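Attaching a single structure in structure tokens format; questions to follow.
With one protein chain removed, the remaining protein chains of the complex are shown where they sit.
Presenting chain A:
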Amino acid sequence: MKKMEEVEEKATKLADRLGLRKDYATVLLAENSWFSDMIAAIPWHCPPPVPGIYSLHQLGCPSDHHRPLSFTIMHRFLLKLSSSSTNPLRNSKFQRLILPSLNLFASGSPPPPSANPYSADSFRKSRAFSSKSRALGVRCISSEAGREAIEYDVVIIGAGPAGLSAAIRLKQLCQEKNTDLSVCVVEKGAEVGGHVISGNVFEPLALDELLPHWRQEQAPIEVAASSDKFWFLTKDRAIPLPSPFDNKGNYIISLSQLVRWLGGKAEELGIEIYPGFSASEVLYNASDEVVGIATKDMGISKDGSKKETFQPGVDIKGRVTLFAEGCRGSLSEKIIKKYKLREEVNAQHQTYALGIKEVWEIDESKHNPGEVIHALGWPLDPKTYGGSFLYHMNDRQVALGLVVALNYKNPFLNPYEEFQKLKHHPAIKRILEGGTVLQYGARTLNEGGFQSIPYPVFPGGAIIGCSAGFLNVPKIKGTHTAMKSGMLAAEAAFGALHEGSNMNTYWDSLRGSWVWKELYAARNYRPAFEYGLIPGLAVSAMEHYVLKGKVPFTLKHGKADHEATDLARKCKPIEYPKPDGVLSFDVPTSLYRSNTNHDHDQPSHLRLKDPKIPEKVNLPEYGAPESRYCPARVYEYVEDEEGKPKLQINAQNCLHCKACDIKDPKQNIEWTVPEGGGGPAYSVM
């Protein structure tokens, strides 16, 4: 029928213009001639005063006898606009402007001048129409017809050392002051500890403060560090050097195991921990404060349609929200950008390194529990910062890894392959021979230190742990500072909720704590390496033996990691040897050992802001670095039907390391959370 064709055509235009779903637009137009007249009257060629918002005047006020119907439709229309996820109006800045308009339609008259247009009242008045909007399947801001909302006093995103320390500290304060607060921790891993990977030589300073009796409570902290070896590696030799580390009093642990134990302690205190749920969205109120997070919808298939198992995400609201997502947390990065938290304290950008680790079970005769070995030099070249580690744990297990700073210049560098090379070094090979690999994993870590710490408090909560960045680079330890930051944030949150003080006390207590002193003293080690390996080592020696950070200047970081990559034509490709299957392995074999998996029928969680950039920029100009730095072979260039290279994203392999989010030269790759429960399943890492 010709009329339907016209309607469909108009609907397509409308859908494109306003980001509406086409079927909604069709229904609106087909059923309401007044509406289509109104749409026809919109001066599309004139930009609206505020993007996406057309004033009543521009739209034309409806005539009186149409008024009730037209208001309902307009209201539904605006609700749909504001909640459609593909709509630019979704940005909360514009939501603030929509709400007064909603209010106008709901009550039929402008709100009294005294009422704050951005207050919660404007929410409540719009509720009168929510049942009608259900008819169109519209998602209500008030979450009546859409997602369920669960409320807590404190919501913590991430069950890692920082998140769990914060939760435990909160409950301890409640016990001291004879009160209670409801605390919820959401964790994207399938189990607590499943996404936790770290060296790890653990300094128990923060744990002594948090749980002083950990020694009597079967904490998985048993192997005391007994020796500190430091080697400079060349291709064939390991030259022993005086060790810059002093790990006396520290323990060699599996951080995954420790976090599991902390999780058990947290549950004993009544903290609700929900593994298998990924926080995909930050929730804001009308005043642009953070009020919680929303978990990701589950059961959406690869093409975006809902499967029969579809479950909408849940809004988890908290009076205080703490982000403990670890290094380069996806939501934390959004918060830092939104509230300009780095600019607020003139902090520099964060710099990162990629750590690749394996846990081996070796020959009894070669095992020496407590031995700590760090190494510099080979296989990395003098211009690339990084180093390797080998720690002897118990049960014949050793933790072995390579850390490569992500500001490397040569786009042909492949950190995974460098790690495979390392295992063939005679000094390392000697230890590994006759052993088997138990697990493999990779994760980025912060190297920005003191200079990159953002202001960690925002309206509605704070950022703790590596999401803010408290790793002590020369010590290569971040667990104790992450835990302490969690504890300090918990104390500030308790004060804010119980005593009416401000979350800003978190910043003050951070600056007065040993975390600050430590990071301040360590601030010049890493930036000195901008000048090269030898100057870096020289400055490190000076700092370690003489200066200890007591200099009046603070060295600055160089370029951001993604900007530091040179063009491919300026650099030499690197030839890597083939894996031998005994000491070195190919990526699929290693990946299998990380127990990583994702439901494959879901949209890729790795988003390209511009889908053309990989083939237009990354491949020709940088030689496709993502196919080299990703330790999980997620990014592969394959030939399409015309023989042209095309980027294929194997999102199912993802180890959640965030290297792509950091290192992509045009920052085109955005790491977002996949469905909860996916990712690696580390147990001894």
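One rule holds for everything that comes next: a residue touches a chain if its C-beta (ideal position, glycine included) is under 8 Å from a C-beta of that chain, and two chains touch if they have at least 3 such contacts; residues count from 1.
We adopt the following convention: contacts and distances are computed from a predicted model.
Visitor: Given the options "Sperm-associated antigen 6", "Electron transfer flavoprotein subunit beta", "Proteasome subunit alpha type" or "Dolichyl-phosphate-mannose--protein mannosyltransferase", say which is the protein name UniProt records for the missing chain.
Guide: Matching the unshown chain against "Sperm-associated antigen 6", "Electron transfer flavoprotein subunit beta", "Proteasome subunit alpha type" or "Dolichyl-phosphate-mannose--protein mannosyltransferase" yields "Electron transfer flavoprotein subunit beta".
Visitor: Just one of A:26, A:200 or A:257 touches the chain that is missing; which is it?
Guide: A:257
Visitor: For the chain left off this view, which of A:388, A:596, A:618 or A:668 is in contact with it?
Guide: With A:388, A:596, A:618 or A:668 as choices, the missing chain is touched by A:596.
Visitor: Which listed residue (A:26, A:165, A:295 or A:618) would be found touching the missing chain in the intact complex?
Guide: The single option touching the absent chain is A:295.
Visitor: Among A:277, A:391 or A:622, choose the residue that contacts the chain missing from this document, as touch is defined above.
Guide: From the options A:277, A:391 or A:622, the contact with the absent chain belongs to A:277.
Visitor: If the missing chain were put back, which residues of chain A would it touch?
Guide: Chain A touches the chain not shown through residues 148, 150, 190-191, 194, 257, 272, 274, 276-277, 295, 298-299, 307-309, 311, 314, 316, 436, 438, 592-593, 595-597, 681, 683-684.
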